[in-house]
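Remarks on the structure that follows.
The complex is shown incomplete by one protein chain, all other protein chains being positioned as in the whole.
Our next item is chain A:
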């Protein structure tokens, strides 16, 4: 690049004007690279390299105290088997670990239920906010509050409200006759997941509602006016006009939330510690990494979660491109 601008080639000296312009362009591209480098280096150190190291650790027998003396063990942390003399084969590794599969099941269950309910409730809230009424600004401000509260704080707040002896929700539900006796929401195996879902839905429905609302506001008003004149019932208007037109925004919101729900950690760690009914992939992986000193084993589980989310992301980008190219209506 430098030589080019110092000694312009024969073809480049068409007019002085063009020469100055191309020099400017080279200078711009060069400074662009210069500006990009710090950000790229930062991302490389903090994301790219650690990810590679996690994958590497998952193929070794590393432990917290012995990170560098680790030996290569291949896929043993994922799956390995030995055949006994009796002909019986014993499998070991994450892929046959019932604790891991329980965590996978919890994560998927949590993600699907929470995102589905959040989409429905978010749609309702978004429709309300899209209507014209007195105090709309107040409602919008109110729903931002759950979003603004740190997850740990909401876990603690709800933990107190769901307390078996002194919790206000037991008191309220008893008064309303919804339950006949006080329930230990977070400790009970049957209700732990319900408690987690309750808090997550409360906290993230606002985000969903705001994303859907942005989609709703892009729908031209005259479509509804035309439907009104034709006497189309409001319910039919929703399913025939609103839903198809808001679908792109809704899908993006759902996929964003789904990816987010798959990696949930903090809420479960604080609200229902030690409950096997709610432990997700992230919780189990961290347990192995840090608390049980099975660093390599935890790395393997982290890698599996990463692969799962990576596949979902690729699918999302792929499907998203199909939509933006107009392949879909």
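General observations
The rule is short, and it goes like this: a contact is a pair of C-beta atoms (placed from the backbone, for glycine too) under 8 Å apart; a residue touches a chain by one contact, two chains touch by 3 or more; residues count from 1.
One rule holds for everything that comes next: contacts and distances are computed from a predicted model.
With the options "Carbohydrate ABC transporter permease", "Peptidase A2 domain-containing protein", "Extracellular solute-binding protein" or "Phosphoribosylformylglycinamidine synthase subunit PurS" in hand, the undepicted chain maps to the protein name "Carbohydrate ABC transporter permease" (source: UniProt). Interface residues of chain A with the unshown chain, by the touch rule above, are 24, 27-29, 31-33, 35-36, 38-40, 42-43, 45-47, 49-54, 57, 67, 124-125, 128, 131, 133, 135, 138-158, 160-161, 163, 165-168, 171, 202, 206-207, 210-211, 214-215, 249, 252-253, 256, 259, 262-263, 265-266, 269-270, 281-282, 285-286, 289-290, 295, 298-299, 302-303, 305-306, 309-310, 313, 317.
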